[in-house]
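Omission of a single protein chain aside, the complex is shown with its protein chains in their original locations.
Our next item is chain A:
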Amino acid sequence: MKRHLISTSDLSRDDAILILDTAEEMARVADRPIKKLPTLRGRTVVNLFFEDSTRTRISFEAAAKRLSADVINFSAKGSSVSKGESLKDTALTLQAMGADAVVVRHHASGAPHRLAGSGWLDGSVINAGDGTHEHPTQALLDAFTMRRHLAGAADGGPTMHQGPGDGTGRDLAGRKITIVGDVLHSRVARSNVHLLHTLGAEVTLVAPPTLLPIGVESWPCEVSYDLDAVIPKSDAVMMLRVQRERMNAAFFPTEREYARRYGLDGDRMARMQEHALVMHPGPMNRGMEISAEVADSHRSTIVEQVANGVSIRMAVMYLLLGGNEPAVAAANPTRTEETPK
């Protein structure tokens, strides 16, 4: 594994599968009476959030605590950061505090890249979402969720909504994944396209042309403006959040028109394949990109994605900070005691 997690494009297929497999181990720990592992005892993880995201911060915090790390939450709001302290000075402060890992959420694309490459701090940098660039742990948890459902049966096939299976060792070869919505402003879409491609999936982006970046033609995916044409072929349909305010900048005419052309409602869901999934990274705009009926349906993995987020973030922190020994050993408390550190 590398020292930082900045972009899913930095992950090889083996890296990605190692993270997903490790997350399976971590998920098993979550099912035990004692959910805590001693793996990162004495290590310090800082959650550095320049942008509010309680969901993501809590997920990282829970993951770090289950690995017995000390967690410091450094939120920009009301702190020196919002009073104009630079990213560099904040980084130097964290360095002085001895941060082993910095989980950073920032409104500027590339800020985690800058933190990792600037020499301002020695710890591992984990990108928890930067501007409109990437959100790699979100993509990993999405892929983890897909693998459990679409490659989780004993024969490697879909579990047909009988609950998540175990896809350990497998990739997503040939699975057709459709990502719908505001791709232009979405860090989730960018991270997913890279990762799903690396795992062998065939990705199709669906959006009004105004919400696709110029240059998207170079991405390893297909692009369509027609959701209805893509729906029946998809193994999973991931709906992206679309901010209502975008219509004020003429990205689309009205909420109603957006929902009609690009929203996922019951009628469209009915045309999906039997085994196909509905996903959403949250937070949802019910009635905009997704109807309540769809969000709460048996196809929806939206709640499960949140739980899987903790397992993925445990896996990432473990692999970045805990060394190269198999996660199985670390994830098994009885054997952990025997493993020299």
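The working rule: a contact is a pair of C-beta atoms (placed from the backbone, for glycine too) under 8 Å apart; a residue touches a chain by one contact, two chains touch by 3 or more; residues count from 1.
The rule is simple: contacts and distances are computed from a predicted model.
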Name under which UniProt lists the unshown chain, selected from "Peptide/nickel transport system ATP-binding protein", "Dihydroorotase", "Tryptophan synthase beta chain" or "Ferredoxin, 2Fe-2S": "Dihydroorotase"
Of the candidates A:Ser12, A:Ser86 or A:Gln243, the residue in contact with the absent chain is A:Ser86
Which residue among A:Met26, A:Ala111 or A:Met279 touches the omitted chain? A:Ala111
Just checking the interface: what residues of chain A touch the absent partner chain? 9, 86-88, 106-111, 113-114, 117-118, 130-134, 187, 190, 213-216, 218-219
